[in-house]
Each structure stands twice: as C-alpha cells, then as structure tokens.
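A single protein chain has been omitted from the complex, and every remaining protein chain is retained in its original position.
Right after this comes chain A.
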Amino acid sequence: MPGADKEADLTERIEAFLADLKRGGCGTGPIRGSGETARETTALLRKVTAQARWSSAGDLMEIIRKEGRRMTAAQPSETTVGNMVLRVLKIIREEYARSRGSSEETDQQESLHKLLTSGGLSEENFRQHFVHLKANVIEAINELLTELDGTTDNIAMQALEHIHSNEVIMTVGRSRTVEAFLKDAARKRKFHVIVAECAPFCQGHEMATNLSKTGIETTVIADAAIFAVMSRVNKVIIGTQTVLANGGLRAVNGTHTVALAARHHSTPLIVCAPMFKLSPQFPNEEDTFHKFVSPHEVLPFTEGEILSKVNVHCPVFDYVPPELITLFISNIGGNAPSYIYRLMSELYHPEDHDL
C-alpha cells in the first residue's frame, strides 16, 4: 500500500535524522553546519505536514510538537532544530488565523490593554477545519526554506557598512557566516584579519587558510595571545552557535575570553548570526547548556597512567553575557542586544517556548 510505505519511509527518515543528530558533531567541528541542520529540520517538518494524517491545525501542531520533542531530546545542544520547530508552529498559527480571517496576528504578547479589552482568556483551540490550510502551510514553509538559503548572503551584503579600509579585525575559530562576511568586504576594501586558533579543536587554522586564499592578510594567534594583541585591534567580529533569549551567546570555547578582552580595550564586538540561531532558551546551567565531548582532545589517551588519577573535561561551548556585545548583525539588519526580546516575539509564539 503506498500510504503505509510513505509512512514507513517518513519514519525511516526521521529515525535516520535522529541517529545522525546523536552521532554527529563530535567536537572536531560540526560535521554539518547549523544552517544545514536547520534546512534539514525544516524539510523534514514539511514532509511531516504533507504526509501525516491530520484534520485540523490543532492536530498538526500536536504532531509537530511530538516530533520536535524527540528531535530536541536527541541532541539538546543543537538548538537550531528546536528553533525551526517553533518557527513552523508559528507559521501554522498564522495561517490558521489568516484562514479564519481574524486580525489576531497582532495579538502576540499579553499586554495590559489586551487584559482590559478582551475580558477573559480567549479560547483558541484550533479545531476548525480549513480546506486550504495544508497548502498554505506548506507554501509558508517553502518560503521559510528560501529565507534560510539566503541568510548568509544577506549578512554578507552588510559587510561594507561595517568594515573600513586598513582596519585590523579579530575573529575566533571558524564561522561560515563570518567567513562570507569578510570575503564580501575584501572585494572592495583592504584590511587585516587576526584569527585566534581556538584550541583544542583548532578550527581557526582552517578559517585562516580559507581567508588567505581570497587574498586577505591573515595572522593566526594562539588563544593565550588574545589579550596581548587586542590593543591593536579595531573590531572583533565573531560567529556563534546560538543566540539566547537574554541576548547572550552560546559560542565556541574561547569566545568569552575574546569578549572580555574587547570590553577591557573598549573594542566593539560584532556578532554575525542569522535569525534561525535565535533561541527562546535562557542560560541556566542545569538544562544541558553545555556539551562535553571526549577528553581525548585535551589529554590524549596515550598519556597512560595519569589518566586514571585525573579528571579531564573538554567543553565545546562558552557563555558570553549580553553586556559584552555591541551589535548583532543578522539577515534582517543590525540590532542591539537589548532588542533581542522583540525579535523573538516576532519569530516565535510565547506559548510554544516550552515544547
């Protein structure tokens, strides 16, 4: 039966995706970047929407929530998965509201005015069936996919406004967004780049190689030299893995050092992050904030006897508080860290924050 086959195929794809999430990204740099993860998640959710059996928006949201919970549980540190699930849920809500023809798109946050005028909680149970809801939702998801494809280019287009000639720019580790950003600016301007290698994974080396191939003057420094070199730096431009709800960052190990050094020298810290990296999570230690990989990178197994006497940890991420950040450059433009909460309310619905 073709129906059962399709379902089995869908389940197989989801299982394969989950297994990939669990195994992938062993700390030597993600085997797939967050952009690709975001795209795959969205494609998978589109498939779920197309093939699963549902009659009303409420059912569909339940199904997506369930799958979303499974996917986030597989790899909690990969927040783009959860972010995409929330975006799709928001899309469903919007399409439902549009189909109903009401102006509820504007009612997102609880406000005093709403409390006064609405007179009680409006029961929104999404039970109505609309014929074209499926097609609309799938179309909106396709738009989301197009947006995801264009994020790096959108950010890179803003490079000329921020980078001027003969500037010294510092960056940490390897970020595809920052690489595109710098390469775009290099077409018209001449500047120097200093890359901190970011031990123990040393992704800075790859970044430096890529940058120097396009003719940018690049220097690689060890992490210990960051503070010493900072006095000669005009700007610090970094990428990140996640932007948290308070405006802070969860970025690669070593970023906090750079941020502190920049603050000490009053150097502006610019973060290039596409909007799909914005997560409604707040930083709290309990909730699997950190990702620890095999201590092999720090103290290799061949060291022998000492390993049984010593505890070795190898964290992958760092937290950078929002006070240290000057500017966020995303595909919708530049924003201050204090504005992040507004951006979040535009992207996600408050009821979805806890899957």
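What we mean here is this: a contact is a pair of C-beta atoms (placed from the backbone, for glycine too) under 8 Å apart; a residue touches a chain by one contact, two chains touch by 3 or more; residues count from 1.
Convention: contacts and distances are computed from a predicted model.
Entry comment: the absent subunit's protein name, as recorded by UniProt, is "Translation initiation factor eIF2B subunit epsilon", drawn from "Serine/threonine protein phosphatase 2A regulatory subunit", "Translation initiation factor eIF2B subunit epsilon", "Dynactin subunit 6" or "U3 small nucleolar ribonucleoprotein imp4".
When the missing chain is restored to the complex, the residue among A:N125, A:S165 or A:S308 that touches it is A:S308. Listed for chain A, the residues touching the missing chain in the whole complex are 8, 11-12, 15-16, 19, 22-23, 26-27, 73, 285-286, 288, 292-296, 300-305, 307-308, 311-314.
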